[in-house]
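A single protein chain has been omitted; all remaining protein chains appear in their positions.
== subunit A ==
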Amino acid sequence: MRSLNRTDGLRDVLALASAVGVVGASFGALAAAAGLSPALTVGMSLLVFAGGSQFLVVSVVAAGGSPLAAVVAGLLINARHLPFGLAVAPAVGRSWPARLFGAHILIDESTAYARSRPGDARRAFWTSGVALFVFWNLGTVVGLLGGSAVPDPDAFGIDAAFPAALLALLLPGLRAADTRRVGLAAAAAALVATPFLPPGLPVLIGLLGLAVAGRGER
């Protein structure tokens, strides 16, 4: 049973990582088209490792925005990683090496994946985080080399794969009444806010969903 779980886990991680690799390739191609140097592009994927913010800063600068405005916009998108860290800290580990390395691979997908495997959260966090980091960066290099030959990942429906994957990971947890209530309120709040706020803020507005958390009758 245990080995079966392990194989399942690895297959799930590879599915997630492959999709991330495809998006990484499209990032590499986009950055090259926007005139970023190869070193800067690879450096960004290695050092920032947060897809949403990387796409945003490249498009802000490509549209004529200042690098400072791009950085502020990117940090706003990544602000959700702070509360993710609060929630996923036990899975990362308490030693300083674990924290220092774990912080860098703490992204949406590794957080969601670790939380979907409460009995095995530590291994889930680290395997998914490392695999996603490797595939994201390999993808970036492939995209840089491929340039305009890299097809638009939307043609493969990758943009639907991510929300569907997150949903599949979150669904078991949403069977608890309080979690479902908070989730629905969070989704509603974020969607209502989306037309009016810059990227990143609507997701944070989702925290308003906690207003309906109630007293904790699980």
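Rule of thumb we're sticking to: a residue touches a chain if its C-beta (ideal position, glycine included) is under 8 Å from a C-beta of that chain, and two chains touch if they have at least 3 such contacts; residues count from 1.
Here is the rule we use: contacts and distances are computed from a predicted model.
When the unshown chain is looked up in UniProt, the name that turns up among "L-serine dehydratase", "Branched-chain amino acid transport", "Glycolate oxidase subunit GlcD" or "BMP family ABC transporter substrate-binding protein" is "Branched-chain amino acid transport".
The chain not displayed touches subunit A at residues 8, 11-12, 15-16, 19, 34, 36, 40, 43-44, 47-50, 53, 57-58, 61, 67-68, 70-71, 74-75, 78-90, 92, 94, 99-100, 102-104, 106, 108, 111-112, 115, 154-171, 173-174, 178-179, 182-187, 189-191, 194-195, 202-207, 209-210, 213, 216.
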